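Shown here: the complex without one of its protein chains, the others still in place.
Note that the chains are named A and B in the order they appear, and that numbering of residues resets to 1 at the start of each chain.
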Amino acid sequence: MDRGMVIFLGALLTFSSSWLGLILFPYWQLNNEKPYQKEPGDDPYPMPLQGEALAGRKVYQANGCIYCHSQQVRSEKFGNWWDENGQEHTGADIKRGWGSRRNVSRDYIYDNPTMLGTMRTGPDIANVGSRYSEAWQHSHTFNPRALNDWSIMPSFAFLYRKEKVVGERSGKALKLGREWTVDPGYRWRPSAGEWDAILQQRGDAIKSQFLSEPTHAGGIDPNTPDGKKRLLDFWLTTEEEGIQIVPTGDADALVAYLLALRKAEVPVPEAKE
Amino acid sequence: MSSVTVIPLHDRERAAAERASIDGSCRGPVLFFTASAVFWLLAGSILAIIASAKLHSPYFLTGIPELTFGRVRMAHLQAVSIGWTSMVTMGGSVWMMCRLCRTELIYPKLLYVSATLWNIGTLLSVGGILLGDGQSVEWLDAPPYAPPFFVAGLGIVSAWVAATFRRRREKHVYVTQWYILAAVFWFPWLYTVAVFMIFWSPATGVVQPIVNWWFNHNFLGLWLTPVAVGTAYYLIPKIIGRPIHSYYLSITGFWALALFYSWAGMHHLIGGPIPAWLSTASTVGSMMMFIPVIAVGINHHMTMRNHFHRLKYSPALRFTVFGAITYTWVSFQGSIESLKDFSEVAHFTHYTVAHAHLGAYGFVTMIYFGLYYYMIPRLTGREWSSSTLIRIHFWCASVGITIYFVSLSIGGWWQGRMLNNPDVSFGSITRYLLPYLFSRTVAGILLTIGHVAFAMSFVMNLAGWGKKRTGGPTFFVEKVA
Partner (left out) sequence: MSTPANPGPPVPEGAGVDSVIDIHRRHMAEMNDASMTVDGTPPEDEEPDTIQRLLAVIARENAEPRDGFEPVPFWVACVFGALLAWGGYYLGTNTADFRKDVFDRSDLRMPEGGAAVANVPDPDPQTLEELMKTGGQKFQAVCASCHQPNGQGKPAENIPPLDGSEWLVGDQASAARQCRIVLYGLSGPVTVKGRTFNGVMPNQGNIMKDYEIAAVLTFARNSWSNAADKGKPPAITAATVRAARAKEGTRKTNGTQPVSAPELQKLPLDYSDTGAAPEPAKKDEKKP
């Protein structure tokens, strides 16, 4: 092969086979798919994102969420496992509740970019909008370990503001105990010396707060090590006085986007599983 | 041995003088590319360790929003793929084309411009991602203001390769030249199509991920792999002084790669929302890759036969052969992994991450390290001053990548098995993986130590610091005197 033209033509032909077969032909097949409408007058599915959810997609993009979370529910026939009786099962994605059906091409026609994701360091979230409430999403985004202690997801506390309560507490304030809010993004626990100092200052108030909970009627002795620990564990779950954590616009947008993620619910004819 | 002829002294002198003048003409641009690449290797290594640590210690550096895991992960990939591997691909291609065409480097100023543009683009990409402009399109995360620099820089190199090839003095076109010519033709086509159909005129639905993974897989297979394999084809016979075993296997290997590799990209989407025929086509393409990989493997092995003892002392050869052997094994692994039953387990897990790093590091990067150890002394006229640093580099790199691959493959495989069993809660899967993720950080630290040793060697060679060696290459083992 001593002639440049031979190499050039060969490289051109071999490569263009995949360009034609994997790019142009699927483009012709799949581009410009129309939404699905079961009956005329129904909402078409899918619908493009709008407003806050659309802004939230940019926050999702900027923070590289796809590198832990996929957005593609796999088929009910996919992925074998055998139970204790040796019986074969498939379809773990759907059985985990990640969606009621597999995802198909039509689910993504308004997604730009289509963030399918290829890692499940975290669960698949194609349908997460139907699983968790807005309040859950905010708390989880702020510090995932507040809700799942095994989580390795980063804390997105920088999307939230810690501010003094002026007047009434904001309706959007996150409902989290002080162990999550004293040092936003981290989990705070006073050292033994610090806890002693706090008890000296406000021990009585904390104790009466503890006893006011109906399940704590048995009483507590803060002078015993066990009592101290129980009191501390309780106190850490109470909200910080005069402080609230509120979402910034980016956090609201991100959560709106997450709530709009309902890609594996509405039945479509080609999702035959 | 039978094909070796005795070459008269004055012809050898003339050949050496010619090579010397070629290397002299290459010195500036190639050193610019390679020095930039070393910088990005270090930057990418630091970003990698930060990302890896955050996975098992999620509170690590939580207070810095720019370093949140998703951004660091995107920035790491850009630094090592666009910064490190691509720049060595370009710099190495320039030098090897000049050597093999037996022609001096033309338009050096253009190549300086190209390297500068590429560096600016990479800086904008890495910096922009950390500041929040990442695109979350796998491998194409660069913010929209970076691609023009890549397009311009790449265009210059591609045109330059074609122009140099046209001016060649050497009639016979060697294997390495085929690979380089093809790579600089394929990569601009790939990049243009991908950027056009994902960003400029976005396709709808799953056409975007299809184009995306066609690009990503071909970035590995039709840009990095050809030049890395071509480098091994250059260095192995060159260092040991024997011809490559079989021209016919070279031909088979080259054309089979060209035909089959580009069809394999959809194996990243097996099980996903793409039509079944696409997954099938890619599984077949991936399995057909056994053909070129076996051809290249036999070629390299039979060339090396009876000469393996040279690995004891030649750094360039040892890194290159490590990479070439890894190429065979990682490709076999990849072909098997594309079969549906394997993909069902391995997809979405750290097993894939281990495979990707075995390929990008254990194969491509190790061969490129070999290229540095061979090429740089010829450009600067100075031998490597410390064989200790080379030893540290090799052992950290080889042990590091082995720990990386083994720990994440085991962890990732069981992660996949557990993901397929809905009775296993997601929390237990996460907890299970922590020791493996920690091992990966340990491996990453080892690799980075190796890179620091490598960078020190490189800087000392460029600047002329350290022991001045004469009379022979710097081997792994110090001369016994």
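To be clear about the criterion, a contact is a pair of C-beta atoms (placed from the backbone, for glycine too) under 8 Å apart; a residue touches a chain by one contact, two chains touch by 3 or more.
Fair warning: this is a prediction, and the values are worked out from it, not measured in the lab.
Asker: The chain left out touches which of the shown chains?
Answerer: The chain that is not shown touches these displayed chains: A, B.
Asker: Out of B:237, B:411 or B:450, which residue would touch the omitted chain in the full complex?
Answerer: Touching the chain that is not displayed is residue B:237.
Asker: Among B:82, B:175, B:304 or B:367, which residue is in contact with the omitted chain in the full complex?
Answerer: B:175
Asker: Check each of B:100, B:137 or B:325 against the chain that is not shown and name the one that touches it.
Answerer: B:100
Asker: Of the residues A:16, A:112 or A:130, which one touches the chain left out of the display?
Answerer: Of these options, the touching residue for the absent chain is A:130.
Asker: In the full complex, which bits of chain A touch the chain not displayed? Write them out.
Answerer: That gives, for chain A, the contact residues 29-30, 43, 75-78, 90, 95-100, 102, 104-105, 127, 130-133, 135-136, 175, 265-267, 269-273.
Asker: Which positions on chain B touch the chain that was left off?
Answerer: Considering the whole complex, chain B reaches the absent chain at 1, 3-4, 6-7, 9, 12-13, 15-17, 19-20, 23, 99-100, 102, 170, 172, 174-176, 233-234, 236-250, 252, 271, 273-277, 279-281, 283-284, 287-288, 290-291, 294-295, 298, 302-303, 309-310, 312-313, 340, 377-378, 381, 383, 422-423, 425, 468, 470-473, 475, 477, 479-481.
Basically, only the chains that are shown with their structure count from here on.
Asker: Centroid of chain A to centroid of chain B, CA atoms only: how many Å?
Answerer: Centres of chain A and chain B (C-alpha means) sit 34 Å apart.
Asker: If you look only at chain B, which of its residues touch chain A in the complex?
Answerer: On the chain B side, the touching residues are 54-56, 58-59, 62-63, 65, 68-71, 73-74, 132-138, 141, 165-166, 171-173, 178, 181-182, 185-186, 189, 193, 197-198, 202-211, 214, 218, 222, 251, 255, 258-259, 262-263, 265-266, 268-269, 271-275, 278, 281-282, 285, 341, 344-345, 347-349, 352-353, 417, 419-423, 426-428, 430-431, 434.
Asker: Can you tell me which positions in chain A touch chain B when the two form their complex?
Answerer: Within the complex, chain A contacts chain B at residues 1-4, 7-8, 10-12, 14-15, 17-19, 21-23, 26-27, 29-33, 60-68, 70, 72, 74-75, 78-81, 83, 92, 95-96, 102-116, 118-121, 123, 144-145, 148, 150-158, 185-187.
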